[in-house]
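Of the protein chains in this complex, one is absent; all others appear in place.
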Amino acid sequence: MNIWEIIIISLIKILIIVVMLLLTVAYSVYFERKISAWVQNRVGPNRVGWLGLLQPFADVFKLLFKEDIIPTAANKPLHTLAPFIALFVAFSTYAVIPLGPPVELFGYKINLVVADVNIGILYVLALTSLGVYGITFAGWSSGSKYSLLGGIRSSAQMISYEVSMGFSIAGVLLMSQSLSPVKIVEAQHGWMWNAILQPIGFITFVVSAFAETNRLPFDLPEAEPELVGGYHTEYSSFKFAGFFLAEYANMAIASALIVTLYLGGWQVPYIEKLGLSYTLTTIIQIASMFLKIGALLFFFIWVRWSIPRFRYDQLMSLGWKVMFPLALVNIIWVAALIMIFNL
Amino acid sequence: MPTLTVDGKQIEFKQGETVIEAARNAGIDIPHFCWHPSLSISGNCRVCLVEIEKMPKLAISCSTYAAEGMVVYTQSEKTLQARNAVMEFILVNHPLDCPICDEAGECKLQEYAYAHGKGESRFEEIKNRKEKRVQLGPHIKFDAERCISCSLCIRFSDEIARKNQLTFIKRGDKVTITTFPGESFDNSYTLNTVDICPVGALTNQDFRFKSRVWEMSKTNSVCVGCSRGCNTEVWVRNNQILRLTPRHNKDVNNYWMCDNGRLNTFKTVNTSNRIDGAFIRKEGMLQKASLEKAVLFAAKSLKEFKSGEIAFIGSAYATCEDNYALVKFAKMLSVTNLAFANHIIPGDQDDILIREDKTPNSLGAELVGIKSGPGSLNLEGILKGIREGKIKALYVMEDDPASLSDEFEEALGKLDLLIVHDTNQNRSTTLADIVFPASTFAEKNGTFVNFQGRVQRILPSVATAEMDRALDGMEMSRWDKFGTEFDRWNQGHKYDAKPSWKILTMLSLQLGSKMKYEMAEEIFSEIANSIDAFKGLDYDKIGELGAQLKIKQTILK
Partner (left out) sequence: MPVQKRKKDLNIFGKLYIPEIVKGMALTLKSMFRPNVTLLYPEVRFDPPASYRGRPVLVQEPNGTGRCVACGLCARVCPALAIEVQAAETELEKERYPQKFEINMLRCIFCGFCEEVCPEEAIVMSKDYELVFANRNDAIYGKDKLLVPIDNLRARLEFLRKFK
């Protein structure tokens, strides 16, 4: 493969990922509304298209046609930049998540990942840490007390939960002895899923992922009853859509990350024993990846419509006094496993 | 002073007072229907029964004379039981039509039934049917079913109006009130019976069904129908006067006022011929202009005349403040021709309330200086001066000289300049070159001096364009308090008018004077400082009931 081929293949992969991500986001918004309706014994969106399936597009058009307002007290450059940071972080993280095993296509051996980076997990952690800037900038630059409070809450929350998130991941890294997502997935062959081997780490990571994505019960940065809309109070039209998009993209990424790190990625346990053809196996594996992500997305939404928001002090004490020690316990647990079973 | 005990309280009384009077003077109100402080005692309603020690039975407090050492209980169990029973009897034949009845809200029967009644009736039979909507007189409609036969109206027309026109007929529960055969209840004071009627049996034809009493605001004022100056309350809803009622003032009108004053004096406030905004004559036609423009034009026009060519006509309809401002304004222009017209209907007078001087403030106008001095012209002199061409400009405030006589009207046509302030269009305003819109008695603060030399306050009850009910401290009904510009019930018209003294102040500023009044009260304090008769008075001292001026009895006619 020469350099041009690599570039073209990468561009095609990027295009596919972006389109898929956008579709996922659009339909997770749709399912967010549908599932909330089911939980509350309602019908949900059902006007645009069959069963309301075109609702997300209607929403997007509505948002785009709204007036773009920049408050007079706002810092204009930062106010405009903030949603783009959020969007950039959300989309670029996806580059290192493997969607399936390597496939042979038109004579090329293609990895189903945009970039198989050997420090992929570090890259993810680095980028998600950048995500906080989008929100903090949005909060500060809006020139509104609600936005500012939302931004501050968000940064404090993200920093707190990133600690336990990092320590949870440390357990995974100990197991796979690699920072490459592809290797991590491969290390979880059979039922050697990290979720089973290190359940404590799995729980702390999932909880931290909720906190990192600002989803309920940790959506304090945008807590409507107290902060109007939090950091995006002063946003409208396309820029608001940017944050909206980023939130759901983050959700999808968090799901993909959980699948990759703890639920065996694209692997289906013992599928090789069924003796299926190579092509079918690959298709099933890719499908299982999407199924796992979908199930997690459903879980995210289901949690949102079941659990009320934490109080801020509860959020902090949960993060530092419960999640952090538990993540440490997990590391010791994993180390002990490795020592005892010599994995 | 002898004392008696009412409900454990020692009360002093004057010899000859009844128990109900003595208690009332001490602030203890004993329920009563047929008793009125100014009328004879009838004692037929029985609701004022009280328990008195050493008396074998309960006694009606309205006809029991207070005696030394008497011990009265108005709230004892026996009294309350009796009161309950009396209320039940009175209500036996009283229709339950409070929703329709105009008296509801100020009905004594309603109040006592609420306070002293049981809340239900044991009377299951059909109530008596009697005549409804009987036209007793030109202003009064009578509902016989509602009547509780207290006889107050009969005693009033007998004793106060001194026209024996009403009487009871029939007996028992069929008893009803009617006029004597061939007579109509048409004396000059009939509407007072509506006020004293404890129920809604007698209703005011003019006010009937216009408004519920609780929807109106009421403001203390003085009747402008004659020089008696009866104390009144002005009832306003949606910036419109709906009725006037007399206010007790024992030195002026006691509890009463005449039908003419009650019905006709407020009709000029909200009529189609009100002057709404200033007018200037252009190309022979009176055309609407802003007040500022009219003031500028008037100032410019006045400057063209020598002071000897100008005359001022004040008004006995205007307040002391307005007249004083006019006097000052005339002085500023060095004009000495200053007069006002009397409006006397000879013989239209009685010894009850009505006076033949049909203006509220002729004495006040004279006292503040509307009179011709030595070497200046009086009213006839002004008329003569105009006809001879000596007077070329006339300034008329709140009066209608053209209506005085045909000669006057003709003379007004000869003037080079006629400026008129008035509330309503009249023969003079149609001849005027400049018309200023004046506020009526219901739209301004001020004082009137009645024929007794008693200075009394009027207060604004109707808002003009420049006023805000809340900010100007006017009385407000619930509707006024909570109404917004979007509520239809809050859109009563506000006329673009100003008190005459305000217009004169504006005008004088254009002519370079230092007349800078902001409030009527400032003018009055200036009057009090400069005119002996008013010395030491201010609005607070005049209060609700007025104050007697220190003037020689000879001035009083």
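Should a chain be cited, it is by its letter among A and B, assigned in written order, with residues numbered from 1 in that chain.
Everything below uses one rule, namely that a residue touches a chain if its C-beta (ideal position, glycine included) is under 8 Å from a C-beta of that chain, and two chains touch if they have at least 3 such contacts.
What you are looking at is a predicted structure, and each value in this text was computed from that prediction instead of being measured.
Participant: In the intact complex, which of the presented chains make contact with the chain not displayed?
Facilitator: Per the contact definition above, the missing chain touches A, B.
Participant: Return the single residue from A:228, A:286, A:303 or A:328 that touches the missing chain.
Facilitator: Checking the options A:228, A:286, A:303 or A:328, the one contacting the hidden chain is A:303.
Participant: From the list B:251, B:407, B:468 or B:487, pick the residue that touches the absent chain.
Facilitator: Only one of B:251, B:407, B:468 or B:487 touches the chain omitted from view, namely B:487.
Participant: One chain is left out of this view; which of B:51, B:215 or B:309 touches it in the full complex?
Facilitator: B:215
Participant: Which listed residue, B:26, B:71, B:98 or B:134, touches the chain dropped from view?
Facilitator: Here the residue in touch with the unshown chain is B:98.
Participant: Touching residues of chain A against the unshown chain: what are they?
Facilitator: Within chain A, the residues that touch the unshown chain are 35, 38-43, 46, 302-303, 305-307, 322.
Participant: Spell out the interface residues on chain B facing the chain that's missing from view.
Facilitator: Answer for chain B: residues 98-100, 104, 132-133, 208-212, 214-215, 478-479, 482-483, 486-489 touch the chain left out.
Here is the rule we go by: only the chains that are shown with their structure count from here on.
Participant: Could you give the separation in Å between the centres of chain A and chain B, each centre being the mean of its C-alpha atoms?
Facilitator: Computed value for the inter-centroid distance: 81 Å.
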